[in-house]
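Structure incoming, see below.
Here the complex is missing a single protein chain, while all its other protein chains stay put.
Chains here go by letter, A and B, matching the order in which they are written, and residues are numbered from 1 within each.
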Amino acid sequence: MSADPLVAVESLRVTARRAGRTYPIVEDVSFQIEAGSLLALVGESGCGKSLTAAALLGLLPWGLAIASGRIRLEGQDVLALAPAQWRRLRGRQVGAVFQNPLAALNPSLPIWKQVVESAQLAFGLDRPAARHRALELLERVGVPDAAQRLDDYPHQFSGGMRQRVAIAVALACNPRVLVADEPTTALDLITQAEILGLLNRLRLEQGLAVLFITHDLSLVAEYADQVLVMYAGRVVEQAEARRFFAGPRHPYSRALLGAIPRLATPEVRLTDIEGLPPNPLDYPSGCRFAPRCPRVIDRCRSEDPPPVGDERQRVFCQRPWAAEGI
Amino acid sequence: MSEPLLGLEALTLSFVQGAGGLLQRGRGRFTAVDGVSFGIGRGECLGLIGESGSGKTTLGRAVVQLIAPSGGQIRFDGTNLTALPPRALRVYRPRLQIVFQDPTESMNPRFTVEEIVTEPLRLLRLGARAEWRTRALRLLRQVGLTDAALSRPPGHFSGGQRQRIAIARALVTEPELIVLDEPTSGLDVSMQARILNLLRDLQGQFGLSYLFISHDVGAVSYLAARVAVLYRGVLVEIAPTRELIARPAHPYTAALLGALPQWVRGRDRAAPPSGAPPVSAAGPIGPGCPYAPRCPRALERCRAQRPERRAVGAAREVACHNPLDGAA
Partner (left out) sequence: MSEAAPRRWGFLPLLRWGAFGGRWRAQPLVASGLAVFLVLVAFAWLGPHLYTISPYAIHPHRLFRPPSARYPFGTDDLGRSFLARMMYGGQPSLGVAIVGSVVAMLIGLGYGMASGLSPPWVDKVLMRLLDALLALPTLVLMIFFAAIVPLGPLSLIVLLGLVSWPGLARIVRNEVLAYKERDYVLAARQYGARTAYLARKHLLRAMFPIVVVNATFTVADLILTLAGLSFLGLGIQPPTPSWGGLLGNGSNLAITGSWWLILFPGLAILLAILSLNLVGQGLLNRLEGR
């Protein structure tokens, strides 16, 4: 490893306060993302994946706070910074794209103003320079006829185009890190493929470190360098993507992957996961997946699952599946 | 072959565009579904694939008689439903059911689950009142919910559980055909899998016919033996699922399959088609093929003349002037 990774999250713990008690919502999440690489953070709704991203973006909702852990951007411990400093650093270094581009864009401003708004704040561009920058960004994200569309409003764009504009907004300050939280969930299949391709191209061309959050493992099989699977606020498996897709070791990872229909094998029954994820205010002791796990043993319910495997594929489980040889 | 259970013949659904004022004449009409024909046999599941705005939801609602067609026929078990007066239609309503996309939207939040599931019986005056509750209970168990669910409001359940309640409601009238309008979108992957498995089990158990509407090609391939592809209201291709996946004939079908994540598509399948530029806005449909503006294989003829649907091979049809090889 030549230098510090662009993003390093160490033992992140996010807690919620409710009626005088604190509840852990995200526990002991650690990962690193190098320049030009993509980490997929995967899990079902409520597993804490979006809150992990929100912590990184400094956008935790009211009532939630980072209780412990460290977040480093290019080696700098951002939680040790003064809030204003962190805000400025975040604005320039971290871009974000969310699920609903319409909610991310102001309906009453022409898009060029929105695309360069953050850059204007950061670098103080004048109007011609700002328009030029907006054009450059929109072309980079593949908006056709960008020069003619600078003065259009968000509602004049299709869903996929809006998401492209939202990506342009995120890239305005030349960030080195991009957080994409379910950026294609609201899009049609072909558009989804286009946006995924665009994100992939951008990270390769510009050396962006991408944190890609999704509930659908199939989306990231082609692009991810690392996969991190979360369940009920904890990491259950963390691995190099190649190894992960060759053979996930945690029963939950397996179930998630087995729940996706594949064209070649319609006769293979999809994996059923019985039950529901636990309530964050009332997590079970031991392994949190134990109540739904097909491989559960008594020890799972009493002891926290130990880490198994090495850096290239680590799984937190009493009875993981065997590693596939790669 | 005898007549299928459900048959659409040149079904057209169009609407007056814009907010209707007192003077509605002279306004443009928007055609959501344009001359669609297909049949669904007893016990068959037909998948209907389309992007948002393709008219697939409108079509599904027309099949269950929520929208009156502007042209064509909807035949069910040999009867043209579109010609029936409302009173006569009531006989057919229990036999045709629908599961809506969003289970939160499709149930009155102030009803209990019992009221929701038995509402069709109440409205259609089916069965004895005393049996309603037992029928509801039986179905709730069938879809994997406990008896305690009966007296609770839908707000107490997760999205996946609510969709199962919606399925129980659709089953309560013992239908022969159920329109499934994107029943799994908006759910987490694991919930999607459970709903798909449940639908597959129920189909086998009751010999149900499905019209499975979805934008999710993977889900459709899991349930449907045959697939119809809808693009901007026009049925561009219909074929047995295996053939369609192996050798798409219409360029749009090929683009859809190519856009699937590799994990779903499989490594050996066709790579994504290159060169199709993103279309910035959907303009009005010209006289030609609706897909022509985006189509990498478009010919001069495609823009001028709407391609007729024609048979290629035994059980498949495609509406294209320049279909991909292999199918022809």
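Observations, loosely collected:
We adopt the following convention: a contact is a pair of C-beta atoms (placed from the backbone, for glycine too) under 8 Å apart; a residue touches a chain by one contact, two chains touch by 3 or more.
For clarity, every value in this text was computed on a predicted model and none was experimentally measured.
Considering the whole complex, the hidden chain is in touch with B. Of the candidate positions B:P4, B:G55, B:P120 or B:G218, contact with the unshown chain belongs to B:P120.
The hidden chain makes contact, of the residues B:L5, B:I74 or B:I98, with B:I98.
Only one residue in the set B:R29, B:R90, B:R141 or B:R310 touches the chain that does not appear here, and it is B:R90. Of B:Q65, B:S190, B:S221 or B:T241, it is B:Q65 that touches the chain left out of the display.
Residues of chain B that touch the chain left out of view are 20, 22, 61, 64-66, 86, 89-90, 93, 97-98, 100-102, 105-108, 110, 119-120, 123-124, 129-130, 155, 169, 173.
Following the convention adopted for this analysis, only the chains that are shown with their structure count from here on.
Averaging Cα coordinates per chain places chain A and chain B 32 Å apart. For chain A in complex with chain B, the residues that touch the partner chain are 44-45, 142-145, 149, 156-161, 188-194, 215-219, 221-222, 245, 255-256, 258-264, 266, 269-273, 276.
Residues of chain B touching chain A in their complex: 51-52, 158, 160-161, 188-194, 196-197, 215-219, 221-222, 241, 245, 255-266, 269, 272, 277-282.
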